[in-house]
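Missing here: one protein chain of the complex. Every other protein chain is in place.
The first chain written gets the first letter, and so on, giving A and B; residue counts start at 1 in each chain.
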Amino acid sequence: MNQDFISTLLKKVREVNPLIHNITNVVVTNFTANGLLALGASPVMAYAAEEVADMAKIAGALVLNIGTLNSTEIESMIIAGKSANEHGVPVIFDPVGAGATLFRTETSKRIMNEVKVSVLRGNAAEIANVAGYQWNIKGVDAGEANGNTVELAILTAKKLKTVVVITGKDDVISDGHTTYVVHNGHPLLTKVTGTGCLLTSVIGAFAAIEKDLVLAATSALVFYGVAAEMAAEKTAQRGPGSFQIELLNQLALVSNDQINKYSNVEKIEQV
Amino acid sequence: MNQDFISTLLKKVREVNPLIHNITNVVVTNFTANGLLALGASPVMAYAAEEVADMAKIAGALVLNIGTLNSTEIESMIIAGKSANEHGVPVIFDPVGAGATLFRTETSKRIMNEVKVSVLRGNAAEIANVAGYQWNIKGVDAGEANGNTVELAILTAKKLKTVVVITGKDDVISDGHTTYVVHNGHPLLTKVTGTGCLLTSVIGAFAAIEKDLVLAATSALVFYGVAAEMAAEKTAQRGPGSFQIELLNQLALVSNDQINKYSNVEKIEQV
Partner (left out) sequence: MNQDFISTLLKKVREVNPLIHNITNVVVTNFTANGLLALGASPVMAYAAEEVADMAKIAGALVLNIGTLNSTEIESMIIAGKSANEHGVPVIFDPVGAGATLFRTETSKRIMNEVKVSVLRGNAAEIANVAGYQWNIKGVDAGEANGNTVELAILTAKKLKTVVVITGKDDVISDGHTTYVVHNGHPLLTKVTGTGCLLTSVIGAFAAIEKDLVLAATSALVFYGVAAEMAAEKTAQRGPGSFQIELLNQLALVSNDQINKYSNVEKIEQV
């Protein structure tokens, strides 16, 4: 995967302004919408059963996030997901807190069963719980990875027949056959709520433009990781509030030159 | 309309701190509340059918916004709207995404039918859809204006018997007879989510103080537009995150002198 690919894809996102339909949690709605706008995408949040099918079918991607799920919203997610599936709109799913409560784990499995999910994005614990593997979890934050996330991503992608993105210190992207590891990003991302949720929506923006979803997701992760690195550098020692705002700035400002200079991604040779 | 009028009205808002009852979407609640506080108003968000009538009747204005509508919330909006009508509290309505889905268009029309709306605020596409005119729309962002927004505002105001505010590159305010165009504002407003929604609530704050709603809305638009211009100037090249925060600052800081110096409003002579 060469760097020009990422820059070119980012340029297309900024030109096309794809409409990203988010059914996401109440904690991150504002940050997600502003992050998508900064990047050049066009966010819409719509939750009502009466309209989600209509909205999903005109979107470039549908993002489902169960961070503050409830039974009404789950039904809307299923309806929207099926509409997206029918109309060829990629569905990106973020199973926030899967494993933390039985309700989240079972809802995640139900969504995976009833909707064809294009990209599944979570931390190692969440992904393992959705796939039915053992892993540690504490609340909705991932515990320390206690296993091999590359292996987890490949196994899960094969088992669930989807592109899997596992984020953590390093990020892994795999469809079970082609696998990338992205080393971009910054620890300050863990000090701001919703940076994972926003990343999921950013993957949606890239998936709206690029049909190869492994390349789309990997490009989104590099872009987002570089933006976080630039933001951290600009706000050194100033704290997580300033980092949050600067991350929004950098999503708008990160240049092709910066992506080419700082992207740090490797392709994994599978045996 | 002279500039001292705007300054004087702003001063009164800051002195009276009118209570603005918002039933608004989950994306913009925080930004709306902070914007109203910065300006000097006193925001309250209350959504439950059990209490909205009580809250609306003690408010200086009621703001209804369907950005993330659902059937429960719509009933609350109707109840709150009727209570506001009974108690002489102005109702400001923002039909976010009318035209994007049938559910939004029909809900907007239902609210216009069941509640006496004092000011209707949206982009050209939303206003046209509420009024039943043809216009382009993509998602909840307005497409390029393909018509004459002054004409649209006047026609809609007459048809729906309300003050109409159409925002876009230029902003139009009309009750069908008296019409103003405001040239203040800044393109960065389109890069931050909820700037339109917050504007609707700011109109509410001005309408709580000034009974002539064309003058109230026009003053709110000039004030908000000047604040945006100041914020853009202060954050030049820094990105939409910084602009968002500086807009909140400027809502608190914009002075009478700045309003008098930068206000750019014209009265339209109707034929």
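What we mean here is this: contacts are C-beta pairs under 8 Å (C-beta built on N, C-alpha and C of every residue); 3 or more make two chains touch, one makes a residue touch a chain.
Just so we're clear, the structure is a prediction, and the values are computed from it rather than from any experiment.
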item: Absent-chain contact - pick from B:Glu51, B:Glu86, B:Glu151 or B:Glu233; value: B:Glu51
item: Option from A:Asn70, A:Asn113 or A:Ser255 whose C-beta touches the chain left out; value: A:Asn70
item: Residues in chain A touching the chain absent from view; value: 25-28, 30-31, 67-71, 97, 100-104, 138-141, 191-194, 238-242, 244-245
item: Absent-chain interface as seen on chain B, which is shown; value: 19, 26, 29-30, 33-34, 37-38, 42-48, 50-51, 54-55, 58-59, 72, 244-250, 252-253
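To be clear about the criterion, only the chains that are shown with their structure count from here on.
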item: Chain centre separation (chain A, chain B; CA means) in Å; value: 33
